[in-house]
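The other protein chains are all here in position, but one chain of the complex has been omitted.
Coming up: subunit A.
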Amino acid sequence: MTATDAPAPVLTATGVTMRFGGLTAVHDVDLTVHHNEIVGLIGPNGAGKTTFFNCLTGLYTPTEGTVTYKSSALPPKPHLVTKAGIARTFQNIRLFANMTVLENVQVGRHTRTKEGLFSALLRGPAFRRAEKASEERAMELLAFTGLAPKRDHLARNLPYGEQRKLEIARALASDPGLLLLDEPTAGMNPQETRATEALVHAIRAQGTAVLVIEHDMRFIFTLCDRVAVLVQGEKLTEGTADTVQADERVIAAYLGTPFEGAPGEEEAAEVAAAEARTEETQEGDQR
């Protein structure tokens, strides 16, 4: 997929900076997402990934920088951003807990339907048709994410993995051109992660570009066409999975640079042993 295929990139963020008082959480970040692309955003904890997402979706107004969606500048209002065509999920699940699964997705359709209060009060044929269409579309999405049998369950009664899926279904309900996923597999077991991978592929196949934050490197590197690395608010590097994986600075950013005077042999051995152990348990999990 090259930029020449699609006329304008889906998303262009230029020089996005976000300051909270003295803290610069995001500093001068540029990022482009092209049509039909899956882009990964990685970085250690507190790097500013979620803050960057919030700047893109209007939850925060960036201190500096601009965000454009399909070559029109985005206003810093979340509902207008969604209306324009960017939908998102949240790192800490934010479903409408006391609404049913179906209703959650129907809320996601809000920007693509327009029945107002009066038509609701009068209940004319147009209203009924719109309600039916909204329900049908929501059911399609529930079938797409595999949640159709749970339509009448309360969102908060779903298991964790299904709650994350429901968030994705709800975001997809606004027919977005770009989907932002904030750690979609956090807390999932390997099977569920695999299912989410398949889901993201299917979403892209439907023509929606995806920008995804994730700590699971396997997930990122198998899924993404391009990966950007954020460290301490700044974009360190960007490129294909292989380039990023090979980059010394990325490894350093994740593992930390060696102390001055290098660690003693004992510590080094300890670290190696610990790593080996986690590796083992992960392998075990996946079987």
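FYI, contacts are C-beta pairs under 8 Å (C-beta built on N, C-alpha and C of every residue); 3 or more make two chains touch, one makes a residue touch a chain; residues count from 1.
We take it that contacts and distances are computed from a predicted model.
Peer 1: Since a chain is absent, check the UniProt entry for it and pick the matching name: "Branched-chain amino acid ABC transporter permease", "Sarcosine oxidase beta subunit family protein", "RNA polymerase subunit sigma-70" or "Carbon monoxide dehydrogenase".
Peer 2: "Branched-chain amino acid ABC transporter permease"
Peer 1: Where the complex has a chain not shown, which of A:95, A:179, A:227 or A:244 is the residue touching it?
Peer 2: Within the whole complex, the residue contacting the unshown chain is A:95.
Peer 1: Among A:51, A:82 or A:185, single out the residue that touches the unshown chain.
Peer 2: Spelled out, the listed residue whose C-beta touches the missing chain is A:82.
Peer 1: Please output the residues of subunit A touching the missing chain, sorted low to high.
Peer 2: The missing chain touches subunit A at positions 57, 59, 77-79, 82-83, 87-88, 90, 94-100, 103, 106-111, 113, 115-117, 120-121, 123, 127, 130-131, 134, 143-146, 149-150, 152-154, 156-159, 161-162, 170-171, 173-174, 189, 191-192, 195, 198-199, 201-202, 205-206.
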